[in-house]
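Here it is: the structure, laid out below.
A single protein chain has been omitted from the complex, and every remaining protein chain is retained in its original position.
Then we have subunit A:
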Amino acid sequence: MHFHMIIVAVFWFGFVDSRKIRGISSSYKRFFRERKSFLCIDGSKIIPFEQVNDDYCDCEDGSDEPGTSACPQGRFYCTNLGFRPHYIPSSRVNDGICDCCDASDEYNSHAHCQNACWNLGQRERAYVEGQMRTLDEGLQLKQQLIEEGVLLWREKQAQLRELQQVAEDLQTKLEERRSRKQEADRLKEQTPRPPEAGDGRLFRGQNSTVTGTFKLLDSNKDGSITVDEVQAKVALVHDEERVLSEDEAVIKDTHGAPGVGEDPPLKVADREWEATNLKKVEEAYDTVNMEISDLREKLAIDYGPDWEFLFLNSQCYKLKVYEYTYTLCPFNQVTQQSTAGTEVSLGRWGMWEGPPKNQYGRMVYENGEPCWQGGSRSTTVTLTCGTETALRSVKEPSKCQYIMDFQTPVACQPVLKQRGIHSEL
């Protein structure tokens, strides 16, 4: 009730004022106190007061015609009671198009404008409320994600340290194995070549490549190796050594050569065994080192001041637009897949490229698949605040230049809260 009375009051005063000087805000009223003459606001000229708003531009700065379209640089103030007031260029006054929601700009045109401010205001208030809720919720979620991020960061750091430890251990082992192998090689010169023996079970059926080893070590298949995984496998190597030794013993029993200290077949098996083992350890070492550099690289990425973007690292988000499915894997890559199934890279992680005020507002992915006219595909991802983490839109405004709208709680900024409705209310 009280609320409505204020509206009525403000409306009344607004009406009294605008009857005289159309198109000015209350803060400008002091320039337009009715006197005999009017001084252009830039001080350049004095004109008779009748020439204010007389539909002829006298002042260079356009200040004498706030309510008409006469001045090329002028602006018209929409009071817009019930909504946001704002300025429009003078050229939109009486152009037949309703610009001010209070219809005040079309006071002398054929346009039939309705006062829509109250509706707009309500809609805007509802929208802003919604935004506020989203923001609140988003900020809470963000806090959780920050906490998780910190934990994750520590975990990763710990993982790195442990991996470094494992690498050191493996290096020691590697040196040990190398010297053993050298010993075995020395012995080989004294013995004939044996039949197939001592096939390392650990790597059976696997390519002896780094990838193979990686896959083997990555027992939970999450695309990264944890210290536990490495230790588990490396331990297996130890175990196997022992098991094999028993096999050797069996061989020894079968073929028999009692009383002899150094049995040639055994030596052959030993030598093979040493070679295989060395290889295994070398591979494990390489793999661990690769994983370390990989992890270091990942940790070198800027995940925001609170590592709040870290959780996105191993995630991917999809969106289908017409005949294409787009996939954004933050800090990794962007791809486009057609219904026919062909997949095209739209860029690999490049950098943060937000404006100075919102440095983490935009990501750039570069060097995707080359384009017909030269250059390569690239994607700019704009991050906006939302309660869910999802890819919201994909566009290609210019050929090979994609823009994505990516929503996530971690993009929510507390500053947003300061904005609100600035209305005459």
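The rule is short, and it goes like this: a residue touches a chain if its C-beta (ideal position, glycine included) is under 8 Å from a C-beta of that chain, and two chains touch if they have at least 3 such contacts; residues count from 1.
Everything below uses one rule, namely that contacts and distances are computed from a predicted model.
The complex lacks one chain in this depiction; which UniProt name from "DNA replication complex GINS protein SLD5", "Protein transport protein SEC23", "Cleavage and polyadenylation specificity factor subunit 3-II" or "Glucosidase II alpha subunit b" does that chain carry?
Hidden chain, UniProt protein name: "Glucosidase II alpha subunit b".
Based on the whole complex, identify which of A:46, A:97 or A:351 touches the chain you can't see.
A:97
Check the options A:39, A:70, A:364 or A:390 and report the residue that touches the missing chain.
Candidates A:39, A:70, A:364 or A:390; residue touching the omitted chain: A:70.
Under the stated touch rule, tell me which residues of subunit A contact the chain that is not displayed.
So the residues of subunit A touching the unseen chain are 54-56, 58, 69-70, 72, 89-92, 95-97, 109, 322, 371-373, 395-401.
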